[in-house]
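Remarks on the structure that follows.
One chain of protein is taken out of this complex; the other chains stay put.
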Amino acid sequence: MPVVIETITSQVLKGNPLGDPHERRVPIYLPPDYERGERRYPVVYFLAGFSNGGVYLLGESLWAETLPQRVDRLVRSGVVRPLIVVMPDCTTRFGGSQYINSAATGRYADHLVDELIAYVDGRYRTLADREHRVVMGRSSGGYGASVLAMRHPDRFGLAVDHAGDKYFELCYRADIPAAVAALAAYDRSAARFLEGFPHPAAERGRHWFALVNLLAMASCYSPNPSAALGFDLPFDEYTAELRSDVWARWLAHDPVELVGAHADALRALRLYYLDCGRWDEHHLQYGARIYARRLQALGVAHTYEEFDGGHLHAGHRFDVSLRAVSAALP
Amino acid sequence: MPVVIETITSQVLKGNPLGDPHERRVPIYLPPDYERGERRYPVVYFLAGFSNGGVYLLGESLWAETLPQRVDRLVRSGVVRPLIVVMPDCTTRFGGSQYINSAATGRYADHLVDELIAYVDGRYRTLADREHRVVMGRSSGGYGASVLAMRHPDRFGLAVDHAGDKYFELCYRADIPAAVAALAAYDRSAARFLEGFPHPAAERGRHWFALVNLLAMASCYSPNPSAALGFDLPFDEYTAELRSDVWARWLAHDPVELVGAHADALRALRLYYLDCGRWDEHHLQYGARIYARRLQALGVAHTYEEFDGGHLHAGHRFDVSLRAVSAALP
Amino acid sequence: MPVVIETITSQVLKGNPLGDPHERRVPIYLPPDYERGERRYPVVYFLAGFSNGGVYLLGESLWAETLPQRVDRLVRSGVVRPLIVVMPDCTTRFGGSQYINSAATGRYADHLVDELIAYVDGRYRTLADREHRVVMGRSSGGYGASVLAMRHPDRFGLAVDHAGDKYFELCYRADIPAAVAALAAYDRSAARFLEGFPHPAAERGRHWFALVNLLAMASCYSPNPSAALGFDLPFDEYTAELRSDVWARWLAHDPVELVGAHADALRALRLYYLDCGRWDEHHLQYGARIYARRLQALGVAHTYEEFDGGHLHAGHRFDVSLRAVSAALP
Partner (left out) sequence: MPVVIETITSQVLKGNPLGDPHERRVPIYLPPDYERGERRYPVVYFLAGFSNGGVYLLGESLWAETLPQRVDRLVRSGVVRPLIVVMPDCTTRFGGSQYINSAATGRYADHLVDELIAYVDGRYRTLADREHRVVMGRSSGGYGASVLAMRHPDRFGLAVDHAGDKYFELCYRADIPAAVAALAAYDRSAARFLEGFPHPAAERGRHWFALVNLLAMASCYSPNPSAALGFDLPFDEYTAELRSDVWARWLAHDPVELVGAHADALRALRLYYLDCGRWDEHHLQYGARIYARRLQALGVAHTYEEFDGGHLHAGHRFDVSLRAVSAALP
């Protein structure tokens, strides 16, 4: 199974505020017949979930396929037509960039849309137009897929959003008490918690993930170059009270809020596939329902499916969406 | 230990919208020397938590004192001065009235402030002025104590609020997903769920309580005589999306919002004692912290304590507050 | 609804090892027509669960009937024939006696079988024979019902066991790690934990109940007059290792072990009704299944039902069993 790992030097990520690398390893899956012929292929940009992406997608395990293993099985069995899959690395030291530009993390959307697509189209036999270019992701990557589809209709003609972050009023807000509880052990100071993060030699407390996730989201949604951390937190570190001005900046990034202004871009998609588990642990099914209602009201064609499951171990849903992608490609 | 159970006929609760009884049994604890003398006593109105109150406070158990047992021990041991404790019954079929008036439930605040105080002062040897009248409660009763203290400074000179409902943005809002999940089994219909409520012969599902609690709060905070249920729900039954207009009506009842307009009343208190468990399961410690900050900013003298504990099994905190009450009485 | 609370002076509980009272308040429910006539009635001895019994069964609450309220509704509606219900108090300071004799707690079985039945039959118009005497209980009281039916076939002709303790290998053993975890805060010393128990003024830690429950069961199943506590613990306080000699003494009380030797007594029952919730939090459904298999293999007629539910809020099952009792009485 041919997977090439490219190392890409980003100009836009050079000198990024978190000091994260501007050289990124990007695995590229090539279909079985790529080497043998002259064909050109559609390209799927697969955006991984929070703290995942790039080569982290290649770790094998006993009971689950990696993404390229899954795609390869689907292509070889003829269920999905041959295509190229690119696995960008848009992680930051706090977890991930949400695939957007932020003054606190770097220009990850620009990296993906301006640099990575050009790089791939320049080096591989792609069908280098929007009609054959798919943006697909799950969780934070589902968020990225929907938002990139909204903002770059010239680049992407198909979008797949599995359990993407939506309706921040629930999916993030519900984690605030846990994050405040986690901060109690650090003198209520995010700065102290982040000293030496991610502390590889230390135990992770009970609410570790909730705190890390909200800090990372703050770096994406409420950057503030003049703040000590480079971003503002949307809640008080002791009382958990929402800071409504900061929160408003978060909401400006919520797909549920964004969709109205980008309906034309979404209407132009050949395929807009979304799903979510009926018991998503982060309440993302509710955001998905709200969003699907908005799409319907705006006349945006889409498929929304709920399945019996939660947020994890849902890789089998990619079989469903890739089949839909394959059928929708020209 | 003398506890008299009075049956009080309320005029203001007659014909209440939920068809709840307007005759209420109200236990009244009398101090050990009441029978022997001519003394007059301060009165504590003890407001129980959600779905509790009146004779429900009298149920004995192996490992915990009832409220009158506790008070009697404190009085007999000399730790607390002799006083009368009245245990109003402001429950509704959905659980409780929050001790406020509502077009959907009835005029429970009026019942308490206008009818019950007069009844007690008319029949018992009370010190019948605000300086000797205490409003005290826990959880929903803590809410009632704070709100009644705000609105009726002429009646209450001391207030005690244990883990009262505050900062609805957390304490109620966090329950919305669970309530929506519970509604799924009832065709997403609160009306269907409430048919024959409380279903004594039926199993309670996992999220039963969250749903009941939010329905009851809606009956208190967002009554609507023209709605089928008599009240509006602040969230969509399928998407869990907040209905911001209804929610605004809830927030108008949040102590965190109310406190600014009632600072004078609270400043006039002889004692304002509040506490909360550091690990309150309903996040009430955060509301308490926000509220305490507001009180401080407004110059309202108060005591706020956090203790190592959660929302339940915290009866030992009444020892602390009753001692403070005893010391603060004239 | 006539409920008489008798205060019964027990001879066999006088000077019991835990210093628990030998005067017990025992509520007795009398059917609606008791006062009017001369009829004699069947008697149900209702054995409450752990830490419950006697007057603790009378505490009213908003959404659930008390036991006498429930029986009264069933009798008045004609669903169940008129009968007397006796509510023994066999609690100890550690929670309960399991309705058996123990050198560490007292002779609670003797109290019930020898003293209480005679007392009731002597003062009330009962049908004073085994054919009309029912032993019924839930949880620890279900245990008591089954074991008393085994050992006293001359006294009880019908038995009802709701979610009774069975298959100690699961129902108790699974709690050992939690109990050991709870002991860590007390220098691994049960003696220290029990100082001043039940500590009414103190917070209950997370595993409080698991520890109390196992200590109480040890007082019932593995008494040892020469041990400091009066009983032996079946596990090591630090390693959680089972003490197999003590554990064997526990198992000698397990209905699953006892049933073989008492099959004749159980075969003589007019009715043996058992049930359990399919999701019992204490794994009691498994013990019930094992036990039902044993009964079947031994040719003991019985009814065993599982229902969709857990260990709590299952009072509606009494409607089912009391109907069966009513039908099975001569």
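Before moving on, here are some points about what is shown:
We just call them A, B and C in the order they show up, numbering each chain from 1.
Just so we're on the same page, a contact is a pair of C-beta atoms (placed from the backbone, for glycine too) under 8 Å apart; a residue touches a chain by one contact, two chains touch by 3 or more.
All of these numbers come straight from a predicted model, not from anything done at the bench.
Shown chains touched by the missing chain in the whole complex: A, C. Within the whole complex, the absent chain has one touching residue among A:Val55, A:Leu194 or A:Ala263, and that is A:Val55. Touch with the chain that is not drawn comes from one residue among C:Tyr167, C:Trp208 or C:Tyr272, which is C:Tyr167. The omitted chain makes contact with just one of the residues C:Leu242, C:Ala268, C:Leu298 or C:Val320: C:Leu242. Within the entire complex, the positions of subunit C that touch the omitted partner chain are 167, 169-170, 173-174, 176-177, 180, 236, 238-242, 283, 286, 289-290, 293. Looking at subunit A, the residues touching the absent chain are 51-52, 55-56, 58-65, 91, 95, 198, 200-204, 307-309, 313-316, 319.
Everything below uses one rule, namely that only the chains that are shown with their structure count from here on.
The most central chain, judged by C-alpha centres against the centre of all protein C-alpha atoms, is B. The two copies, subunit B and subunit C, are related by a rotation of 180°, based on C-alpha atoms and rounded to the nearest 5. Chain centres here are Cα means. That of subunit A falls 45 Å from that of subunit B. Averaging Cα coordinates per chain places subunit B and subunit C 35 Å apart.
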